[in-house]
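The complex appears here without one of its protein chains, the remainder shown in place.
The letters A and B name the chains in turn, as written, and every chain counts its residues from 1.
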Amino acid sequence: MEIFDLFLTVGFWAATIRMATPLIFGTLGELICERAGVLNLGIEGIMTLGAMTAWMTVYQGGDLWTAVLVAAMFGALFGFLHCLFAVYMGLSQHVSGIGITLLATSLSYFSFRMLLPGVTTPPKIVPFENLPIPVLVDIPVLGPALFNQTPLTYLAFILVGVVTYGLYRTPIGLAVRMVGENPMAVESQGINVLRLRTGAVVVGSALMGIGGAFLTISVFDAFYFDMINGRGWICVALVIFASWRPGKALLGALLFASFDALQIRVQQMSGTFIPYQFYLMMPYLLSIAALVIMSRKAAYPKALLVPFRRGER
Amino acid sequence: MSGQTPLALQISAITKRFGSLTANDGISLDLHEGQILALLGENGAGKTTLMSVLFGHYVADEGSIKVKDTLLEAGSPAASLEAGIGMVHQHFTLAENLSVLDNIMLGTERLTAVRRDTSKAKRKIAKLAGAFGLAVDPNASVGSLTVGERQRVEILKALYRDVRILILDEPTAVLTPQEADNLFDTLRKMTAEGLSIIFISHKLHEVLAIADEIAVLRHGKKVAAFPIEEASREKIAEAMVGEPVDPPVRQPGEPGATVLRLNNVDAGGTVDRPTLKSASFTLSGGEIVGLAGVSGNGQSVLADLVSGLINPHSGEMSLLDNPANALTPATAVRAGVGRIPEDRHATGVIDEMSIRENLALESIRRPPASRAGWVNWKTINERARTLMSRYDVRGGEIGTTVRRLSGGNMQKLILARVLEASPHVILANQPTRGLDIGATAYVHQQLFNARARGAGVLVISEDLDELMTLSDRIVVMFHGLLSLPISPENVTQQEIGLMMSGQSGFGEAVDAA
Partner (left out) sequence: MRLEAREHVPLWMTALAPPIAVAVSFLFCAILILWAGASPLSAYGDLIAGALGSRFAITETLVRATPLIFTGLAVAVAFRAKLWNIGGEGQLYAGALMVTWVGTGAVDLPPILMIPFLFLSAAAAGGLLLLGPALMKTYLKADEVVTTLLLNFVVLLLVNYLLFGPWKDPMAMGWPQGAAIIDNGLLEGLVPKARVHMGLIYALCAAVLVFIMMRFTIWGFEIRAVGHNAEAARFAGMPMTWTTVRTALISGGLAACAGVTEVAGTKGYLTADISPGFGYTGIAVAMLAGLNPLGVIVSAIFIAAIYNGADAMSRSIDVSNYIADVITATSLLLVLAAVALSRYRLKRG
């Protein structure tokens, strides 16, 4: 009975939307990369780096939006690095991506330690505040849940529309979808495959960076080690769950976040009956379940993982 | 020559090397407006390389290309497109999951544009399709189109960009003779509009039917060029091959006992909608049966069935009178099926592994190649040396990675692996695709030898000439149905073409099944 009441509370829905936000950024970012035929396993590290750089920017006196931009730029930079290996040199996208994650994560931790030597408790900053949208916020239940969020959450939702429009209604979106299906088709129409793929990965990685930034300058107010905690990997699973469609990615992120929000509340209600670790396992097990259900009939972009080498036979 | 239309394209002394191989050696060609230039040559003569240079996929080491009077920027497909050059590749460059419209429009609008103008594009496509006889539904997904329709999309792609010079690389290889005639009509309409065409082929009769000028390449060099009036089959053939090759000829023979039998077999696709529908078919020892058909009509399902990769949904299949409904690749090999797969690189060899390992792929689990789980490298090495010399595999030692072998040597390696097991049934799927005349003759001779030894050979090929040469009987496949076998002596290629497009021959087959 109590569980059903939950679905009517504003807090539950607001938390769902909030928890979905970094996943939306990450999933959209990964989706753009994969649509162009490049798996980006750098996502976990890029989100960590985005979280660290954004927080550090604000901590050093920068503006919150500057911090978002910085996180996006660092994301883009490491996306570009991934492309040097995985696109230009045509190396294994798996190994390169893992390498990028290791590098981005270790650089984040190293820089954090160097910039804040001898700090034991992480210092705090003033994060984004909620920005209620007039009129809309007055809708019962939905209003306060949907329209009383931080600006980055609104940005995530807007981006879903932008990415959808971009992929399906613009020439460049067509080219990106095509390069993930058959790079030779793109090359033979006079478009540079390597540059196009790199562009897509750079943009996608910038979004991942913002996804990480959301955690440190919007939800929380500090940077902790291990704070991404597998969210990047979950985004990779969500892309498959969403069959590489931005709309479904939003749905997947929301579904996922709602389970997460539910899990936290049930955990609080049930006291010590089930150990909390088992609740914390839920998101990971759920992601695996999502993969298991969706993968069999998933229509992968045909050229995903396939490097394109120009002028070679 | 006086009375010629102006030059559309001038290729001057192009040289292109890949490592130690000189694929193009100082080749020069002229193409006039409104003309069709046929570029002839065996596989590996350098035709595709030259066209890839022209289209900007490769950068030439030496030489230059002029379109009209402007020098063409090297190594840029975009520049070639800009100059009005379009290319229809032998392997289509289409994305199957996307629509015809998407495939045609790609790259024709500014990439920075915020919106695609699809209605204007559809109008232009409809106009072009009408003018050149290239009907196709712009909203259809490319994956749902037949091979012929896909080729129309490729040509529309080029026309949509207002090309003045169109390169067609082996355009008829995948078509029925009738579809090829339609293509020629389209090409003639295009030259009437002043377009120039480079037509790459190795089929002499087509070239004589359509070309204005002929140029022949051999071993990377231009060895002959003359207008169509001066051309003859003999003259072209001699220029292509250099020295005369004696193609092997089928000797009369008596078929023996049945080695492979399919009875009412459904397979592939889904149980409710199988790709191969109630197929009944027998293959006897000592005969070669050719399977003709436009690609995508179910030949690959039949090949997978015989290879053991898939099993029938219903019906019975038997090998040497033993039931074979639950065949696997491993049991197929042990039951005496030799399999030459369609795609050498993808399924035939593991090109990152060595020649000796590839020769042992199918026998590694049995003595003497291994004992109790331990690989017997000594035996494998000795066997590899023997097979390489017996089957004339050149281009490396037993430890060389297969990636470095030419297509012909790779196919010889596969033949060595297959034939050394003395199979009763041989499945040869596109056995000579991409091979030069010498290697083709070698493969044909080996298949004839196997037939003489008493093996039953099933040849699947898109090349009707090849099927006519090899087969004792020909079976045509259309929409997953098998025709009754016909004797190549009693049928013309045109008649087989009609069967390949389902316009004749399948009433009886359906009744018989």
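Everything below uses one rule, namely that a contact is a pair of C-beta atoms (placed from the backbone, for glycine too) under 8 Å apart; a residue touches a chain by one contact, two chains touch by 3 or more.
Only a predicted model underlies this, so the values are computations on that prediction, with no experimental measurement involved.
> Of the listed residues B:Met353, B:Ala441, B:Leu484 or B:Leu498, which contacts the missing chain in the full complex?
B:Met353
> Which one touches the absent chain: A:Leu91, A:Leu155 or A:Val219?
Once the missing chain is taken into account, the touching residue is A:Leu91.
> Just name the one of A:Asn130, A:Thr164, A:Asn192 or A:Asn229 that touches the chain not displayed here.
A:Asn229
> Counting contacts across the full complex, list the positions on chain A that touch the omitted chain.
Those residues of chain A that touch the unshown chain are 41, 81, 84-85, 89-92, 94-96, 98-100, 102-103, 105-107, 109-110, 113-114, 117, 229-230, 233-234, 236-237, 240, 275, 277-278, 280-281, 284-285, 287-288, 291-292, 295-296, 298, 312.
> Please give every residue of chain B in contact with the chain that is not shown.
Given the touch definition above, chain B has residues 19-20, 59, 61, 307-309, 328-333, 339, 341, 346-353, 357, 361-362, 364-365, 370, 373-375, 377, 404 touching the missing chain.
The rule is simple: only the chains that are shown with their structure count from here on.
> Suppose each chain is reduced to the average of its Cα coordinates; what separation in Å results between chain A and chain B?
That pair's centroid distance is 44 Å.
> Mind listing the chain A positions that touch chain B in their complex?
Going through chain A, the ones touching chain B are 169-172, 174-175, 177-178, 181-182, 184-192, 299, 302, 310-311, 313.
> Could you pull out which chain B residues touch chain A in their complex?
Against chain A, the touching part of chain B is residues 18, 52, 55, 57-59, 75-82, 87, 89, 91, 93-98, 102-103, 105-116, 157.
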